[in-house]
Every structure is written in structure tokens, then in C-alpha cells.
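Note that this complex is displayed minus one protein chain, with the remaining chains in position.
Entry: subunit A
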């Protein structure tokens, strides 16, 4: 029951189930379809369930007493049939219209007056003051745009379910999927790749991915670069050559900006650890993990305090991994006692999701609190971040500008934003794959460099 009012994923099935009320209940629901408090919703759902049960019972009883031509039995069967049909209708409608912007609407055909509140439940549970923030949602495969490539469909689902979670793994998956989109691509007669590919092939993929979960800034950067790359091709470039060029370019991007970057950052960061340091980190981030393991491997002796987010528990996995590598670990399951813990530390290592043009770091919720406490306690706050995550256009002064709502916790009963913003002033330095100044510079310096640099990747 709780799941239904809790904004369960809007898979067609669950909607149809909730929305198969006994006819007797419909007028009641129709009187106030707009604003239903969670309690009311719950009560309604309960009533519907009770009615449904009663009906089924009635039908069964009727079947038992007078199997072939019972009025009541007929009604019961009707109700069940209606439910099945509704589900089917929805799916067919979704495919027929093909507009994935309204992907979830057709399944909620206007036929049923009790539908609207259920449909609103997906985003309707979000408190008003956070309603501007976007949220990932699962789109049934059958409701996706017909032009979406299967590989993209898969990663779309993985992103919506947070199986692909952090920005870099999403970026890598996206680029690999785009490779699969490009490989079989054939330019239609009378068109050229540079004119046709982006609007007709690439954009539907991007739209679908955005629909599944708002793109991270790394993906945005990569796609911008990819489009620029495509536009650079001369109209007369042979298709094979252009495709070859694009595939090579994608490989190059993955290599340079992801694989090598990760290696270089981890190495630089590991070098910056001194013997006897106490390193604090928050949650579990790939780069921080690599750094700490790398530092241990090159013989540094240090210990680690892991501060975890009890709603994610990634830190616990990290703690086990580090422990196995022989690093002394103090594990703090929540942000309690933050001040004394960071006060004892020399460095705070943070991983980031993105860095904005004003130097603010977007990172998992709670990072800003830890960074602030560490900075106030005199520890160095070091952010590990690939340059592909730098956003050179957007400026974010608070976490409510660019953020995402956790689709699992999107109601007033339990609400959570995925990210927060760490102000520039709480970051001592950012370690990127650029090897200048020891690779350890304030975000603004790196941004300045990025701005000046003509992106060599497009040329």
C-alpha cells in the first residue's frame, strides 16, 4: 500500500493495478481528483482494494452458485476484463502516438476519472518548494521512441534505475552506446552525414536519455563535442570516412578523458598524501578509492576516516575494500560528530559529479557539510575531478538550481536531493588530469585554462 502512494515507479502495470477501482468508487474519487493528501490517497487505495476484493469474492460466490449465466459473475468478469484492457490500451496508445514526452500519459486514458491523482503521484508527491527540480523516471521500454537504439534503451534503463550512477560511468556507457548507434548508420539517399545524423539519429537518443534521467554535465560536454565534431565534416566527406572518424574520436575521448584521466588523477592525488596523514573522505567515490589504494601500493602509511551517508551506505563498501588492502579505517556511519572527526584530519578527499563555472562543486548530498567542517577545522579539502565534468557555462550558487530528486524518496514523507553544492571557498584545490602546478590548483585556475583552450578534441 505504502508503495503505491510513495511514488512507485510508473511502470504501466502498477498504474493499471492501482487504477482498476470498483466502479462504485469512481464517483467518490471523481469529486476530488485534484488535491488528495497522502492519508486520503491511502484511504482511497484501501477502499478500492476492499471493493475489489469484495467484487472478486462476489464473483467467485456467484460462479459457485450459478456458473454459466450469473449477473454478478458477469459484472466481476467485466471488471477484470476492464483492468486487463486498460493496461493493453495504455501500451498500445503509447506506441501509437510515439511521443515519448507523453509517454506515461496514454496508459492513463481519460476513460477513468480516478486516474489523474494516481498519475500525478509520480511527481505530485514532490513538495511544492522543490517542484522545479528534475527527477529520473523509468520509462517502459515499449513507450520509448521508435528511433531509439537498443543499446541506448538499455543504458537509459540503467540510468533511470541508478545502476549507472556517477557521471563518468554514465558518460562512458553513453559513448559506447553511441558507437553502436554510429556503426550501422547509413545516410539516406540525397543526404549527408553531417546534416542528417545529428537531428534524425542522435537527437532522439539524447532526448530519450534525458527523459530517463537528466543528463549529467559530463554527458552534456561530450555530446556538445560530438555534435561539433559531426558538424566539422564537409558535406562531401564519404560516409565511411566520416563514420570511421567519429568512432575513432569516441575511442580517443574515452581513452583521454576517462581512462587516462582516472589514472593520472589517482596518481597525482596519491603523491600528495604524506606519511602519517589522516585522510577523511565522504561516501564512496571511484577516484578517491583508486587514490587511496594507489597510495597504499606505493608504500605510504596513512589512515582513513570514512564518513558515510546512512541513506547510501557506499562508505561501508569502501571501508571494507580499504581494510582488505591493509589500511586502518575509522568508519562513521553518519555525519554525527563531524567537527571533531575532521579536526583530526589532514586532508579531505572528495569526488565530484561536476564543477560549475563559478568553481562550485556538485557532489553527493552531504559533501558540502563535510567540506565546510573540514575547511573550518583547518584540513585541506581536495577535490578529484576529471575535466570533462567541468561545466563552463552554468553557474550555480545554491544546490536548488541544478539538482535531482531521488526517485525513491520524492514525497513529503521522505524527500531527498541527490546533490549539493560546495562553495568555491571550501575547496583548497582540485586535482584534474591536467599536469600543471602539480595538478593541484583552485577550480578557477583550471576553469580559466579550460576556457582559453580551444578544445583539441574537436579539431
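One rule holds for everything that comes next: a contact is a pair of C-beta atoms (placed from the backbone, for glycine too) under 8 Å apart; a residue touches a chain by one contact, two chains touch by 3 or more; residues count from 1.
Here, contacts and distances are computed from a predicted model.
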The complex's invisible chain, by UniProt name, from "Small ribosomal subunit protein mS29", "Exosome complex component RRP46-like", "OLC1v1035327C1" or "Translation initiation factor eIF2B subunit beta": "Translation initiation factor eIF2B subunit beta"
Option from A:174, A:367 or A:432 whose C-beta touches the chain left out: A:367
Touch criterion as defined above, residue of A:171, A:222, A:319 or A:381 at the omitted chain: A:319
Selected from A:127, A:150 or A:276 as touching the chain missing from the view: A:127
Residue ranges of subunit A at the interface with the undisplayed chain: 37, 39, 127-130, 308-311, 316, 319-320, 323-324, 328-341, 365-370, 372-373, 376, 398-400, 403, 406, 409, 412-417, 419-422
